[in-house]
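Below is one structure, written out as structure tokens, with a few remarks after it.
Only one protein chain is missing from this complex, and each of the others stays in its spot.
Chain IDs A and B follow the sequence of writing; residue 1 opens each chain.
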Amino acid sequence: MGNRTIIPFGPQHPVLPEPIHIDLIVEDEKVVEAVPSIGFIHRGLEKLVEKKDFIEYVYVAERICGICSFIHGQTYCQGIEEIMKIEVPVRAKYLRTIWGELSRIHSHLLWAGLMADGFGFESLFMHSWRVREHVLDIIEATTGGRVIFGSCKVGGARRDIPPEQMRWLLSELEVIEKEMRLIADIFLNDNSVKHRLCGVGVISKEDAIVLGAVGPTLRGSGVADDMRLLKYAAFGDLDFQPISRPEGDSYSRCAVRCAELFQSVDLIRQAAAKIPEGDIAVKVTGNPDGEFFSRVEQPRGEVVYYIKGNGTKNLTRFRARTPTFANVPPLVKMLAGCELADVPVLVLTIDPCISCTER
Amino acid sequence: MIEEQTIIAVMPETLAAETRKMKEQGYRLVQICVTRLGEELQLDYSFDLNRRFVNFRFRLPKTGARVPSVSGIYWCAFTYENEISDLFGVQVDGNVLDFKGTFYKTAMKHPFIQDAAPAPVPAPAKPGDQ
Partner (left out) sequence: MAFFQMKKMILAWTFRTPVTTKYPFEPRKICPGSRGRLDIKISDCIFCSLCAKRCPTQALDVDKVNKKWHIDRLRCISCGYCVEVCPKKCLHLTGDHGIPTVTKDMETF
């Protein structure tokens, strides 16, 4: 038995774009225990509902995270619509689905780049982000924002995608899909990548459930659970089966994300083929009175909003449980027993989004 | 309607036993949430099994709130329990990984049970002033 040493990891570390701190207790090269600590950038956005009215708060909700911004706005709007019993036009639901899946593609490509950077594959990092730039171009052309879409509002959508733009979107998607095939091929088949990922950070199916893992971390452990099965937005009309892999190691989490890239492309195609004509928004009158737990699948997993209104224009409580918050305990379990050199890779396999976590 | 949500009233004393039952049935702990309702706090423990959403709920007084920890049952509860103790001042007894108020580094103690400060939003700057 070697000496025990504590090595601080973060809050500033080359693989971390955002501050999370982990105390790694190591024995020789093995991590025996990890103690996480967050809270460096807690912004108190949940408290801000007391100042902003519920319509304005969409803009705040979207800014909880810079990557899954659209889905945050969507979750919030769905929660309010559920409380106020607003029936959203079908076209708006389809638009939300399309934008949500576009944001999933861009988020997974961003993760792919960071992951490649994490295990020292710089050129793959650059190429992942080059492809992501195409997706951002589509997003900018259809919504007006590159990262903060701002196209979701309570009662529907704020913008429409006209038919010719939809055709352009689909043709661009074809190009992106080809590029993504090349990138996914490297992630899934390259020897040096597999060498870093296979068998590292294994989480069994039972552990994943007990530890409350969500999203690709849960599905990478063989649990086919995906909030899109709740059939919110247009998912009820689309052919959708969650992707899962049984191994539970870093490679399987990576493979789940790579497969989801193509699944999202497929979902956008289905939605574009089925999207009906019609209005994109309904008028919202009155104030929310009631409560709802709004759950939506983000690129990183299930997000839960608890929204409670009291009949005034300010909500009583807005609570966001973001996917990374739920994925911190599985990460801590993964880290115990791993090699010190694998720590950056393991931290990245849960796709951490710390600013999300610290609403 | 997106989904059915079952809300079950429990007592703080029976919380641990009820939670253990949920774990045995294979539920996943989704979240723990506190809501301030005037001088009371409402605690919600949410669980999910194959997208069946079950929520335990009880109320506590705002000052001196104490709950038993469920982190011995669901280890992952330690994050939520540290959160409620840091932001709402709920005393959690028996948390397996207790950060003792340092999980969130906030400028103010228990910020979420404080009354809203009067108008902290600055008025728009008038032209000419810097």
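The rule we apply is simple: contacts are C-beta pairs under 8 Å (C-beta built on N, C-alpha and C of every residue); 3 or more make two chains touch, one makes a residue touch a chain.
Quick caveat: nothing in here was measured; it's all calculated off a predicted structure.
Undergrad: Which is it among A:D28, A:E140, A:E206 or A:D279 that touches the chain not included here?
TA: A:E140
Undergrad: Looking at the full complex, which residue from A:H127, A:R253 or A:R317 touches the chain that isn't shown here?
TA: A:H127
Undergrad: Even though one chain is hidden, which residues of chain A still touch it in the full complex?
TA: Residues of chain A in contact with the hidden chain: 52, 56, 59-60, 121, 123-124, 127, 130, 133, 137, 140-142, 144-145, 148, 150, 158, 182, 185-186, 189-192, 194.
Just so it is clear, only the chains that are shown with their structure count from here on.
Undergrad: When the C-alpha atoms of chain A and chain B are each averaged to a single point, how far apart are the two points in Å?
TA: Here the centre of chain B sits 23 Å away from the centre of chain A.
Undergrad: Quick check: in the complex, which residue numbers of chain A touch chain B?
TA: Chain A reaches chain B through residues 35, 37-40, 42, 44, 46-47, 50-51, 78, 82, 209-212, 225, 227, 229-232, 292-295, 302, 304, 306, 308, 316-317, 319, 321, 325-326, 328-330, 358.
Undergrad: Which residues of chain B touch chain A in their complex?
TA: Touch residues, chain B against chain A: 1-3, 5, 23, 26, 28-31, 33, 35-37, 44, 46, 50-51, 53, 55, 74-76, 78-79, 86, 97, 99, 102-106, 111-112, 116, 120-121.
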